[in-house]
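With one protein chain held back, the other chains of the complex are shown just where they sit.
Letters A, B and C name the chains as they come in the text, with residue numbers starting at 1 for each one.
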Amino acid sequence: MSHVAAPPPSGPVPFARENSLKLLKDMLRIRRMEEKCAELYGAGRIRGFLHLYIGEEAVATGAMHALARGDNVVATYREHGHALLKGVPMDRIMAEMFGKKEGCSRGRGGSMHLFDAAARFYGGNAIVGGGLPLAVGLGLAAKMRGEERLTACFFGEGAMAEGAFHESMNLAALWKLPVAFFCENNLYAMGTAIERSESQTDLCTKAASYGVEAFPVDGMDVVAAYEGAKRARAKALADGPVFVEFRTYRFRAHSMFDPELYRDKAEVEQWKTRGPIHTFTARLKAQGDLTEERFLELDAQVEAEVGRAVAFAEAAGWEPVEDLTRDVYAP
Amino acid sequence: MSHVAAPPPSGPVPFARENSLKLLKDMLRIRRMEEKCAELYGAGRIRGFLHLYIGEEAVATGAMHALARGDNVVATYREHGHALLKGVPMDRIMAEMFGKKEGCSRGRGGSMHLFDAAARFYGGNAIVGGGLPLAVGLGLAAKMRGEERLTACFFGEGAMAEGAFHESMNLAALWKLPVAFFCENNLYAMGTAIERSESQTDLCTKAASYGVEAFPVDGMDVVAAYEGAKRARAKALADGPVFVEFRTYRFRAHSMFDPELYRDKAEVEQWKTRGPIHTFTARLKAQGDLTEERFLELDAQVEAEVGRAVAFAEAAGWEPVEDLTRDVYAP
Amino acid sequence: MTITYREALRMGLREALARDQRVFLVGEDVGRYGGTYAVSKGLLDEFGPERVRDAPLSELGFVGAGIGAALGGLKPIVEVMTVNFSLLPLDQIVNTAAILRHMSGGQFAVPLVIRMSTGAGRQLAAQHSHSFEGWYAHVPGIKIVAPATIDDAHGMLGAALDDGNPVLVFEYPALFETAGELSSARVDIAHAQVRRQGTRATIVAYGASVPKALAAADQLAAEGINAEVVDLRVLRPLDMDTVLASVRKTRRAVIVDEGWRSGSLSAEIVARIMEQAFYDLDAPVARVCREEVPIPYPRHLEEAALPQPEKIVAAVKGLFQ
Partner (left out) sequence: MTITYREALRMGLREALARDQRVFLVGEDVGRYGGTYAVSKGLLDEFGPERVRDAPLSELGFVGAGIGAALGGLKPIVEVMTVNFSLLPLDQIVNTAAILRHMSGGQFAVPLVIRMSTGAGRQLAAQHSHSFEGWYAHVPGIKIVAPATIDDAHGMLGAALDDGNPVLVFEYPALFETAGELSSARVDIAHAQVRRQGTRATIVAYGASVPKALAAADQLAAEGINAEVVDLRVLRPLDMDTVLASVRKTRRAVIVDEGWRSGSLSAEIVARIMEQAFYDLDAPVARVCREEVPIPYPRHLEEAALPQPEKIVAAVKGLFQ
């Protein structure tokens, strides 16, 4: 597997202008929210583990735009973007990061454990591979209840070495469940490069061995990500599970503790030339769908939303210690 | 996956006569030993779970003849034949079945847990898939110590759905270990037919997705089994892991408790026409390598060995209760 | 009606499937094979392969799928063939089923039942003879029940499905052939139960140890010691009120546990008696547990490794020395 980035995404964006701007804005919403999180982490307002999605925004953005409101999403500890675009309000995410009781998990989960029943966002899972069997079960429930509902499950390429991946793919395929397996291949699992983690680095070949349709998508290109996810959704609802490899890259460290000894700065810099936000911005400008003023306006709107979210989180309260053991069991 | 048996193995046997007779005799040794076990189970001399290999003898026989004495073997709860042909004396196996202290595991393991350090027979494992990671480790040790030593790991097709299979294949392939993965595909895992257990019933396709060489072999034909195992051994020692699908069938119930509700008698009968012992016998006779007298003589030798083994087991003693907790820890 | 423990389990399953369309059974060989212990025999024909669903050998996968299906609005009964294999899906049970409600701030319920057989005594040797009920009873967020009677074998499943929490039901192959009268009383999954009244010592047991405790009590009665037997029934949360009431009355207690002694559930019972009834005791509480050894195959060694009525008798007598 080459770690060398392909040329930056380019060419016309085949969407109506307003749709394109919505995609752009949503990528910005993830980016600015997470930049703020990094800053707040430095300031000690956010604690524990914090895994940033910066660089990978096109994947969640394209995918969530392809999903319906009633679809289910299962994600990982790197899930801020997925939660936000599945419909978890930014202020409730930010309050969760702070550990406040207005947070989307009542403050108990923090960065790795965002949940929202109304948005059908099933987390947030800090066990690598742990969400995959859940997604199979959500798919089984939808199928047995006769619902037209996709379950989309996000996970990293590192998770594919876990037994949980294998068992989940096999079950979903055997039972022909409406599940989309969305692999975010960012080439590293912490410090472990894919060629030290997978004997078969062509992940679609691997997934296809379960008798599941599998295809790769440029995960740095929100257009490709949207179209790939849309195709996967239709296919999964019609015929059973689909696997999509989103080829992407994380620009930041694995978590806030990672000294990044395992990759070259040059590699990171090269991938940054494919950054999903600036390349998409450039394409929209090139085709006259975006001006610099409009971009700055969007960005300002996003910054304002982030500002409001932080203010909300700051103002929110702590869960009282008396409630510590509430919700361990059903009332 | 069709459950219909192919035509019976036929055609010339390309071995020297004495070799052929040795293969035949070894198949008979497994068969007669297990027939006796079934009888002893009925008589209450053997207890617990007992899983017979009857019908599948060509696989272990061909494979063990292809291995060297110094090779390692890891097997399952259906391992009597493997143990016997890897060199565990029949009397010690039989004593183990009885639970006597002269048994190859001091009587503590019984049918599912035969062990023999001298024979490099690493068990006997009643957790489906449990032996696979062990085999990887044995292969790793051989490689790191610079030994020319294969580790052969036997398991059923049902085990391939377990995460342990996936993780083990990936590790062995990544680390290029001298491990032969010998899958005994007898079409059922207890009562679960392969098409309800594997979304991909072409097991070699599945195994090849790990970047591992994989090929099928007629597991009812001891000639094919021997040649397949030999090819696998050479390849594994030279280049790393190999997967062989031995296509076989169990003639008896899964264990002594199984009412066999899940398959047709006709299917079993049809497979019996491919029985590894009588077809091989017929071929040897056809090419003049075997007479009926010689066959009866071999069979009588085997029956005598079985008789001696039973007598040994009967005469053997029980481990005293005072030794119950001996060997829990190193002395 | 006189039925066996196995039939009672099957009846509970059949009623659960008949009562609520959201209920389904999934696990290895629950369908065509009829269940390893023939518990689910006949249910495939009655309810079809969607609701009596055979799963491949992938315990982590299908237990996790059961959790997901519960989140998706169903009421799954997941069968893990035996407790011995339940270490494979343990991560899903502990890190998802048990904590999801709390960690999500109360948003997600996991109304899931996991059934598994447990215990030793059938000469199945070290890998097939574990008793891990006590391990599971350590985990907040799940409930653990251990039917020891015909009524409980029949009724606990329904109560577990109604509970709204993930509930693990432990079934005892050692009891499958025992027969008894099925009463019409509804059972709860909240209380321990006194199975035999007594005055001079309390024997606390659960699962397959309950009949052993009762046998010991019979023997003790013959020797003039009138022992009370408490069947824990529910291993988490523990109903200590019933246990403590008995111990306060008898002032002496023996705890029987088929798990390895060190760190078994029996230790927790002893600790709670220490904490809550220390001054009521006339003698230190004693334990009869599995010896600390992997279970060997031969019958005489297996028997030596497990709690037996004679050992319970000896332990109770020891309280008076």
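Heads up, the rule we're going with is that contacts are C-beta pairs under 8 Å (C-beta built on N, C-alpha and C of every residue); 3 or more make two chains touch, one makes a residue touch a chain.
Quick caveat: nothing in here was measured; it's all calculated off a predicted structure.
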Missing chain: touched chains present in the view: A, B, C
Omitted-chain contact residue, chosen from C:Ser58, C:Gln107, C:Asn165 or C:Ser266: C:Ser266
Residue of B:Thr61, B:Thr76 or B:Ser168 touching the missing chain in the full complex: B:Ser168
Touch list for chain B against the chain that is not drawn: 72, 74, 101, 103-109, 113, 115-117, 122-123, 125, 127, 130, 132-142, 144-145, 163-164, 166-168, 170-171, 174, 326-330
Positions on chain A where the hidden chain makes contact: 47-49, 99-100, 107-110, 112-113, 125-130, 158-159, 161-163, 189-192, 196-198, 257-259, 261-262, 318-319, 321, 324-325, 328
Residues belonging to chain C that touch the chain removed from view: 60, 84-85, 87-88, 90-91, 94-95, 98-99, 102-103, 125-127, 130, 134-135, 137-141, 236, 238, 259-260, 262-268, 270-271, 273-275, 278-279, 281, 283-287, 292-294, 296
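Criterion: only the chains that are shown with their structure count from here on.
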Euclidean distance of C-alpha centroids - chain A vs chain C, Å: 41
Whole-Å gap between the CA centroids of chain A and chain B: 46
Chain A residues counted as touching two or more neighbouring chains: 163-164, 166-167, 170, 174
Where chain C touches two or more other chains at once, by residue number: 56, 58, 60-61
